[in-house]
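The other protein chains are all here in position, but one chain of the complex has been omitted.
Right after this comes chain A.
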């Protein structure tokens, strides 16, 4: 069943991805991530000494500050901050630098759909740029369920508003194992099938959700490859004399 998307993409096609790292000079790590017209800038400062009052001093603490493109900070921004904080806490190795705080600042440059997944991807790349120790990367994708039950990936803002439901899914990235027994698996399923984070909006049936999960997993392998290629490229030499 074909669906007409306004920009002519097919059901499973993602928008063009672009990512650049080390774009801010004062930040310890920074990255800009864009998926089509959605663009997010992430900066990482840390680890700094000391944790906040209610946090556990035996572990590192991650603080997220989300700045929208326009308007005041409200409940939506607080919710995104909390989701991002908990997602990043689950991928960073918190026991390496105890009693420190790492701040992640997110600035929305343009919102054209799939904003939270772009922010998660940008934050991961910024953490890599800053050298924060992590277990694996998080790969985030947005899946929309149309009224006909069809699932499309990476919607634009118009598509998000028209569809009956959408889901933001975050998976761990694909592991290329050098060991002969292949990548580790839990309960017979490979590690990259597990969900780190899932946020849904709107009404969908339970089967639609599982279908979204499958499509999301397939897309996350493409995103993982993009991340791997991007990270393997040499960073540009910032010295003009070089």
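Some notes on this structure:
Going forward, a contact is a pair of C-beta atoms (placed from the backbone, for glycine too) under 8 Å apart; a residue touches a chain by one contact, two chains touch by 3 or more; residues count from 1.
Please note the rule applied: contacts and distances are computed from a predicted model.
Within the choices "NUBP iron-sulfur cluster assembly factor 1, cytosolic", "Ribosomal RNA-processing protein 43", "Origin of replication complex subunit 4" or "Cell cycle checkpoint control protein", the name that UniProt assigns to the complex's undisplayed chain is "Ribosomal RNA-processing protein 43". Interface note for the absent chain: among A:21, A:39 or A:85, the touching residue is A:85.
Listed residues A:27, A:144 or A:213: the one in touch with the omitted chain is A:213. Residues touching the missing chain, restricted to chain A, are 54, 74-76, 78-79, 82-83, 85-90, 167, 170, 172, 186-187, 189, 191, 193-206, 208-210, 213 (touch as defined at the top).
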